[in-house]
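See below for the structure under consideration.
Coming up: subunit A.
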Amino acid sequence: MPTFFTHTLAIFQKDLKTEWRTKERLSAMTFFAFLVILIFNFAFEPGSPIMQSAAPGIFWIATTFAGLMGLGRAFAIEKQNDCLLGLRLTPADPGAIFLGKMLGNMVAMLLLEALILPILVIFLDVEVFAVLPRLCVPIFLGTLGFAAVGTLFAAMSMNTRLQEALLPILTLPVLVPALLAAVESFRGILEGDTLSDIFPWLKLGGAFAGLFGAACLLLFEFVLED
Partner candidate 1 sequence: MNAIELSNVTRRFGHLTALRGVTLSIPEGQTFTLFGPNGAGKSTLLRIIATLGKPTSGTVHIRNIDVRESPEQVRTHIGLISHHTLLYDDLTARENLTFYAKMYGLKNKSESVDEALLTVGLADRHKDRVRGFSRGMKQRLAIARATLHQPEILLLDEPFTGLDTAARSLLSDMIFNLRAKGRTILLVTHDLAQGLTLSNHFGILKRGELVHESPTENITETELRTIYERHVGNLTQG
Partner candidate 2 sequence: MQYIGYMTAAYIIIWVAILLYFLNLAKREKDIWEELQGLRATLNRGESTPQDNV
């Protein structure tokens, strides 16, 4: 099905180009995530062991909330001039539209994560860089699961009275397994675990991303149709 991926790629490129041009989404997300980390520093004793053991949680809390903000924006762009209607008028499969938007969100999230990891190192004094290659695996899986569920629910919440306000209410409870897997993997790696030590968590993260990636791909059609 090559046309399917042509459409996916076209939407993905379009989103990247828009983002590159304005940089409004990513900068707002990063700034927000930065503030979250900062607030945590005020809430707890900076540099204390508690902070270091809380680092994985703080990282994912910052990523999740900034990510939810970005997801809302991603569909606001499509709603602006009724662009989503334009997309639906093209011969593209709803699945391709979903995948394109999801990839765009995922790249935005990955960039955000790359930007806040150094902040984490500076503020919380955690040794992230030594284990970075290993760390990428659970972060990737967590982000994939988040982007899949988040993209579907963002498209839904845009059409309710609460708009973006409903997005965290819908997304967070469903996301619990993925977040738990991401946080626990992160913690394990910081404590010196290898990938095989945290394999059960990676399996969970992978299962979540795989299952919901597929389910959301199929269900997106019903969210789009009249």
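Selection rule: all candidates are chains of the complex that A comes from, given by their letters.
What to note about this one:
Definition applied: a contact is a pair of C-beta atoms (placed from the backbone, for glycine too) under 8 Å apart; a residue touches a chain by one contact, two chains touch by 3 or more; residues count from 1.
Please read these numbers as outputs of a predicted model, since none were measured by experiment.
Of 1 or 2, just one candidate touches subunit A in this complex, namely 1. Of all residues in subunit A, those touching candidate 1 in their complex are 3, 6-7, 10-11, 13-14, 17-18, 21-22, 77, 80-83, 85-93, 225-226.
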